[in-house]
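In what follows, a single structure is set out as structure tokens and then discussed.
A single protein chain has been omitted; all remaining protein chains appear in their positions.
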Amino acid sequence: MRTISAVLANRSVRASLIAVVAIALIVAPLILPAFTNQTLVRIGVYAVAILGLNIVMGYTGQVNLGQIFFVGLGAYVAAYGVNHDWNILLVFVAACVIPGIVGLFVALAAARLGGLAIAMVTIALPIVGVPLAKRLDEFTGGSQGTSARFTDAPDWSGLYNDQWQFYIVLLVTAAAFLLARNLVRGRYGRSFGVVRENEAVAASMGISPYRTKVLAFTVASIFGGASGFLYLAAVQYTSPETLSFGHSISLVAAMVIGGAGSITGALIGGAYYVFVPQLTNAIDPNLTAISQGAILLAVLFLLPQGLVSLPRVIRRLARRRTAPSTPSGKPPQNSPVHHPTTEAAVREGLETQRGKIDHED
Amino acid sequence: MGTFIQLVVDGLATGSIYAALALAIVLVNQATGLINFAQGGMAVLSAYIAYAFTRLGLPLILAILIAVVVSFLIGAVIERFLIRRFEGGDPDTAVVVTIGLLALVTGICAVRWGYNNLAFPSLFPLTSVEILGAVVSVRSLATTVTIVAIMVALQVLFLRTKLGLALRAVADNPSSAALSGLPVGRLLMVGWGFAASLGAIAGVLVAPQLTLTPGMLDTALVYALAAVILGGLSSPIGCVVAASAIGVLENLAAVYVPLVGHDLKIAVPFVLIFVILVIRPQGLFGRKVVVRV
Partner (left out) sequence: MTLLELAGVTAYYGPVQVLHGVGLSVPEGGSVGILGANGAGKTTTLRAISGTVRTGGRISFDGHDVRGLRPDQVAVRGVAHVPEGRGTLGQLSVRENLLVGAYLRKDRAAISGDIDYCLDLFPQLQDRIGSRAASLSGGEQQMLAVARAFMAKPKLLLLDEASLGLAPSTSKAVYEAIRRLRVESGIAMVVVEQNANLAFSLVDSATVLETGRNVLTGSAAELKGMDEIRRAYLGG
């Protein structure tokens, strides 16, 4: 294991690995069957939405239960643009910008409340969004929904539709992941992390928790809009059902199961979002919700960092088996969350008002 | 004028349902510091349990009482075996846990009873009475009265009994309460149990009107959360007032404001929240932060 990561650390090895993956992704749709391509396309669609959710929730620690609203909004904007013969680039920009603006306004109000209130407000977005979409039928086609075909493969390409769609989604998804990676690794990413860990500390460092939250939420909404554009590109149809409450919950579940605060986790989350309902639907459609709840809770108990942390956990377990056991008076294993024990908490006698409740019945 | 009074009374009835759910949320938040997004889902399960007992031939009132007791146990078990593990940790993780719980509970209802709407018998007659010249449904009146009576009973429990004192002490400061010998864990289970029972009552009272589906209370949960935001997490009375106001306002808006209509009345409390937040950034009741972080 360690040798593999050592090899990976090498720059040229990494570059060539990326090249191999890129080539594989470019060649794959040409040889894969249509159904597989469509499945991969849908993974890309939701991975972008989950990536956005990850930025606001995983990286900045603000629970957002309304991400699907922005996906739906992006899809509707794209459909409207396509049906009014806008230039496709304009359609894409509008599908990102309009959800971004709406997200900005929601965040400007919700982030003022702080804490869990953002979760409490955002949960309303899909609940309000569905009747709103039905009402605004001249834009949305009402309950019937609206379809928009703009991703049929052009003749010059010599591609099938599924292949053409694959490339569109691949392009946007790859760009989104690259952008997100640079964002979370840069200055803003650091302020996201500080705000998540401790808002008071952030404020003392000159980082405004309010502005940081608004920024993260807005970025998440833009990613949601981009995902909506891709959704329309892949499905060519959208309806109020797209932004239903259940789907919003599924997005959150997929994000956590994939791995909060991890770029790769978003990709795994996208795969989970597409595959698991497919699987449970095949067995019994009524099983979808219960399996979702059970899997999410199981992951929270066993792998709080999500599936992306599985290799790390296995490695640790393997090491523990070989290494001698820890010295006597074993220190208790701490909470599942990624908050490191701060210096202050270690200081003797710092018993907070609502400290960890250490009791088992 | 007649319509107006009818609308207000109906609004108070739905408002009292939101209030019951909001109180359950506040109860859990006071005890364990987290927001239970599964409170509505758990209440739906309770209503299904009552439904199952009526199908066994039990009288409705008995089926409801059994469901309330069973819900208490379910709430306590959930606290002990699911929530306990995440208490005192990261509040965001705890929120996701309750989201998982919501999916699980909804899923259990779906697997056992399916997604088709089921008719739930009403505890109250579906007749109307005339008050001040307005025709008012007995069900709305009785629902409001029942919930108000339960709230008074809860108030007595919390302010006048040793158990209530202990629950408040644990809510105030669990680690300090433990030093006086209060069994914090068991009291937290009791708190969750009461919240679940309260939700059960809300569920069975609203089920005849909405008909039973696994997602029956998703919307009501959102209303209840809006009431909690407006009323303040630390103020049960504020929540009840806010919930009633929301119930009445949305009903009036649905009829008198054409732009809103029945389909978009859910937006009313949130437009209210947004307007208030823009005008009064510190929140409704002057607190800077309504939610303990």
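Order of writing sets the chain letters: A and B. Residues in each chain are counted from 1.
Basically, a contact is a pair of C-beta atoms (placed from the backbone, for glycine too) under 8 Å apart; a residue touches a chain by one contact, two chains touch by 3 or more.
Quick caveat: nothing in here was measured; it's all calculated off a predicted structure.
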Of the candidates B:Ala13, B:Ala31 or B:Ala178, the residue in contact with the absent chain is B:Ala178
Considering the complete complex, of B:Ala52, B:Leu123, B:Ala169 or B:Val255, the missing chain is touched by B:Ala169
Contacts from chain B to the absent chain lie at residues 162, 165-166, 168-169, 172-173, 175-185
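By definition in this document, only the chains that are shown with their structure count from here on.
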Chain A and chain B have mean C-alpha positions lying a whole-number Å distance apart equal to 30
In the complex, chain A touches chain B at residues 57, 61-63, 65, 109-110, 112-117, 119-121, 123-124, 127-128, 131-132, 134-135, 199, 245-246, 249, 252-253, 256, 284, 286-294, 296-297, 300-301, 304, 335-339, 351, 353-357, 359-361
Residue set of chain B touching chain A in the complex reads 33-35, 37, 80, 82, 84-93, 95-97, 99-108, 110-111, 114-115, 173-175, 178, 183-186, 188-189, 214-215, 218-219, 221-222, 225-226, 228-229, 261, 263-264, 266-267, 270, 273-274, 277-278, 281, 283, 288-293
